[in-house]
Structure formats: structure tokens, C-alpha cells
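A single protein chain has been omitted; all remaining protein chains appear in their positions.
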Amino acid sequence: MSVTAGILGTVAALRATVAELHGELTRNDLVSWTAGNVSARVPGEDLMVIKPSGVSYDALSAETMVVTDLHGVLVEGELAPSSDTAAHAYVYRHLAHVGGIVHTHSTYATAWAARGEPIPCVLTMIADEFGGEIPVGPFALIGDDSIGRGIVETLRACRSSAVLMRGHGPFTVGTDARAAVKSAVLLEDVARTVHIAHQLGTPPPLRQDDVDRLHARYRNVYGQH
Amino acid sequence: MSVTAGILGTVAALRATVAELHGELTRNDLVSWTAGNVSARVPGEDLMVIKPSGVSYDALSAETMVVTDLHGVLVEGELAPSSDTAAHAYVYRHLAHVGGIVHTHSTYATAWAARGEPIPCVLTMIADEFGGEIPVGPFALIGDDSIGRGIVETLRACRSSAVLMRGHGPFTVGTDARAAVKSAVLLEDVARTVHIAHQLGTPPPLRQDDVDRLHARYRNVYGQH
Amino acid sequence: MSVTAGILGTVAALRATVAELHGELTRNDLVSWTAGNVSARVPGEDLMVIKPSGVSYDALSAETMVVTDLHGVLVEGELAPSSDTAAHAYVYRHLAHVGGIVHTHSTYATAWAARGEPIPCVLTMIADEFGGEIPVGPFALIGDDSIGRGIVETLRACRSSAVLMRGHGPFTVGTDARAAVKSAVLLEDVARTVHIAHQLGTPPPLRQDDVDRLHARYRNVYGQH
Partner (left out) sequence: MSVTAGILGTVAALRATVAELHGELTRNDLVSWTAGNVSARVPGEDLMVIKPSGVSYDALSAETMVVTDLHGVLVEGELAPSSDTAAHAYVYRHLAHVGGIVHTHSTYATAWAARGEPIPCVLTMIADEFGGEIPVGPFALIGDDSIGRGIVETLRACRSSAVLMRGHGPFTVGTDARAAVKSAVLLEDVARTVHIAHQLGTPPPLRQDDVDRLHARYRNVYGQH
């Protein structure tokens, strides 16, 4: 399989977008060194654009991004794809509405993941963006489909765009790569705020009907239409 | 209603000021992604300048700011106003001395808001700027006057320029937009310091007469006159 | 009293140094908004250079600094001196070896000050720079010599270059303004590290003879000679 002429422009644009979005990971302090990655599905194709493995964020550019098929096989690019490529590919194969995926080890989200505790829905921002508590996925080793399967099964059971993989760190999804990055940024924000709130007491969860109303309004009213 | 010729210059200047003050929100780490907004009352008019909804902080400029009346109806500008416009408008209608309003989800202030606990007056800086403990306002859903009413009722009962809206986040006010931003910055600063002080013990509150003297001095002596 | 011809060059150089050192306060996250100040004694004169009151850090320059005598009376400059000028002046009058003073409300140092607890000497860096635990000074209101007296009495009783003023925040001193800024930076660093160490247990203090040896070595061997 290779990149056909008809989608060359789309892939080129996605390479630039995905490279640029890695800048949001560093700017928002979500990643250390080279640990974290963004990918985007090529719309209508069984292809994705993803970060190469172990490359410094400063050295990332549209040119260094790689293209793989949805089984993680390299289709275009000089470098080996991210070691998390199999997990991204599995999610794209099984969740048709997902157009972008982000993986980080952002501090506070990873701390909840280390304890295997979901982040309770105690703030309007959590209801808005995640539609309820942010769930924990299973502990899974890298190397086969275990991580991807854990992400998909956890996300299918809720409205959240984020999952805290136990003992590992968060994955977030969105309709495109920018939406997945937004989810990763807001996830760390609420993971930190709720952690800090819990240090001196137990904030009460929002009522379920309030959560439902907030989430519905946010998806339909917020932003420019 | 429209912007009349006589106030065109004032509105243009406020658009630039409000756009620039959003830069202080990011510079002081008070906001994530697009969550947070600044507004300014147009002096002597039933108008305000406010951030558009869901627009990235990098894309904010004098031109992208919008002007609404004090019921949140768009008067000038291409974009939809912030989803918090109704709350800002309510405050301007009911508190005549308020010339600027800021809303953020800054981490430590929001953590106190999540637990619904006021920030006790244990530091001279809190006495100086807030004149006593920083109060909690009610939990209120977005969509009608509930948030605005909660802010106004809470601020009327104290000297504080900041209110912690329960389960949501802080609002601050000032005689102009810059003063409201200053309050938002110092609020997060003291919310963080007092949180950290409480992690290893309970700092004693200042005596009420010391609080009164500090607050009076700060309002009358500090700064350039 | 006025600035005499013979020391014009010294004062001009100190204005530039003091203005520039305020940049270290923001760069090291020791201050919010306009809360914090650096001063320098004019060597051999009863004069000091200090920050003006309530001026934004971005607006500080050699020109905006002010010169006062050691009772805080303005000698040179357009702006009113810092509201903490009386405290700085008192310290210069009573501690002849002090050539520079810094005051901040840096977060972790202020949290120890809010509880009125000294920072125990549990790290080699504390022994090196502060020669023992970092002491607490009394609660004192602004407006007379109380703050200055509290600083001087506390510093005379120990080897520390830093004092945590109860319910207020830290003051640090040095042989010149740069040394006082260094002390302010390292103070916040160890205040934060020791706070964090205490969150999960109680780190043991260093032995007194080890503290003495480390402090003596640091003062005599470290750096370029």
C-alpha cells in the first residue's frame, strides 16, 4: 500500500498539523523529553500520520512525521514510527468517529493512573468536556494489541474523550488531532485541580442531571458556529 | 442599539486593552486552552467589551473582541460573545462601581471552589487586596442569570473583589479591567500559598483589627498617587 | 541631603543593577504582579537605591528606580519609593555588613511564614547557603519600624541570610543586592523541596557538626576566587 496521488495534499497538510500540535504538548507542559505523541487519521483512508520514535520535540517538522497504515506498517517517511503506533492504529480501526489521538505521561493524569483511580466529576469543566468522571483503563504491556484494546473498551463504556491507562498514563481522542490535543490539555488541567482539591478534603460530585445538561450545552452551544 | 460616534474612540481603546489583558491570563498561568475571559464596561454606556467564545488566546486581537449591551446582545463584532457573557452583563447591571470582570478556572482558586471553602485571611497580602477571607458563591448552571446573581449577592456581603463559584471557578471584579486582572492574579497567588500552608498545618488567621488597618492603608497609600 | 557629584557614577550603576535584578525575581517566579522589591545600599553613603511603589515589572528601568536616605526620605527620582522602604532602611541602619535586601511573597517560603514554622536544615544546600534552619520573624504591621526591627533581631540571632516574617513573607540580605537575590532564589528552592519532603514523612535534620563544616567550606571554597 502507498500514498496515492489523490490524497497527497491531505497527507502533506496533516503532516504539518501533527508536527505543529506536538508544540502544544511542550507548551502546555504535558511531556518530558521525547515521551508523548500525537497522531491523525487520514480521512477516508486506512492511513494515519504519527510522530517518529524517540525524536526530540525540537527536531519535529512536517518532513520528519511518518505515515503508516492502520496496522502500524510504515507507508511513507524515513524514520521508525512511535513505539505507541500499534495502540493508535488499533483505536482508529475500532472507533470510526476518532480522527485524532494523543498520548502523554502528563504528571497529574499519570498520578491518578498510577493509583488506578478515576477522576471524579466535581467541576463544571469536567462535565462540559468529559461528560462525567474520567475512567481508568487496564494495565497493559506494550508490544501487542493490549493497550489499544484497553483504550477502546474503556472509551466505549462512557462519554469521556480521555482514558487513564493504569500504571502508564493518559490517552485522549477527538474528531481530529486538534480536538484530541485539547482533551489532553484540559485533562491535565482538571487532573491537577481535582488532585489539589482532594488534598484538603473531598469535593462533592456534581448531580448527574447537572452533568448531563452541562455536557449537552457545551457540545451544542459553546464556541463559534 | 448601536455604538454611537461619540464613543467610538473609547470602544476602540477598550477593545485593545481587553485583548491585551487576556495575555496576562496566559502569562500568569490562569487559563488552559480557551477557558477564561476578561470584559470591560464602556464607561457611561450600557455596553461592554468581551472576549469571543471558544477562540484561541493566540488569535485574540482588538479586532476579534466583541461589544454587547448589558443584556449580552451583540452590538458590534463578527464573532459570538463568550458563553459567560450573561454573567458579566448581570454584574455590570447590578454593581455600578464595577468597570471590569475576569473569569478563569485557575488551579488553586478552583480547588477551593470545588470544596466550597473560603480562603481564610492568614496573610497580609490577603488583607491588603481582599480585605478579609475570600468568599464562596453558590453552585449555578450556565444559561440564565443564576451565575451573575450568585456573584453579585456574594460580593455585596463583603469587601472582597473575588468570589469562588462553587464547583466552577473564580470571578474577580475591579474598577476597570486591569484591576480585575490584578485581582485574578493575586487571588491565584494567595489561593496557592494558603493551600500549601494548610498541607502541613493550620496557619492562624490575622486579627480583625490588623486586617482592617492593612486594607485601609493599602487602598489609600500603596502605589503612585 | 542630595546625591553629591563624587558618587553619581556609583548611583547610576546601582540603579541599573537593581532594575536588572528585579528581572531575576520574575524569571525565578518569586513575585506576582508588583509585589516584591530589591534594594542596594550605596557603599559608604547613607543612601540606598530601591524600586518605586506599585510599578509593573515590565516598566522598571534604571531611570524609574528611586534613591532615598536611610530613613526612607526620597533623595532622587520621580516616583514614590516602595511601601517597604522603611523596613529596608531600618536594616541598612542596623546591619552594617548588609549591602542588598530582597523582599518577596514567594509561594513556599510564604507558606512556612503563614504557619510561623522555621525551615529545618535537612539538606546540604541549606547548610551551605543558610548555615542552619531558616528562622521565623515576628508578625509586624507595615507603617513604622516594626518590620525592620523584626528582621534585624531575627537575623542577629543566627547565620541565616533569610528570615520568614510571620503571616507576611520572606526578606533576604546579602553583601550586595545580587547576593540577596541569590539568597531569595535559593530560599524558595529549599522552602519548596523541604515542604514536599514533609508531605510524605519527616526528613531527618543534618548533624550540627556536618552543618558547620558544610557552611564553612561553602563560604571559603565555592565559586571563583
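Here the chain labels run A, B and C in written order, and each chain numbers its own residues starting at 1.
What we mean here is this: a residue touches a chain if its C-beta (ideal position, glycine included) is under 8 Å from a C-beta of that chain, and two chains touch if they have at least 3 such contacts.
What you see is a predicted model, and the numbers here were worked out from it, not measured in a lab.
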Visible chains that the absent chain touches, using the contact criterion stated earlier: A, C
Among A:35, A:62 or A:179, residue touching the chain not depicted: A:35
Touching residue (missing chain; options C:89, C:142 or C:214): C:214
Which of C:50, C:122 or C:136 contacts the chain that the document leaves out: C:122
Residue among C:62, C:95, C:141 or C:197 that touches the chain left out of view: C:197
Contacts of subunit A with the absent chain, listed as residue ranges: 32-33, 35, 52-55, 79-80, 83, 105, 107-108, 110-112, 114-117, 139, 141-143, 167-169, 195, 198-199
Hidden partner interface residues of subunit C, rising order: 28, 122-125, 182, 185-186, 189, 192-194, 196-197, 199-204, 206, 210, 213-214, 217, 221-225
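Here is the rule we use: only the chains that are shown with their structure count from here on.
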Farthest-lying chain, centroid of Cα atoms versus that of subunit C: A
Cα-centroid distance, subunit A relative to subunit B, in whole angstrom: 32
Shared interface positions of subunit A, touching two or more other chains: none
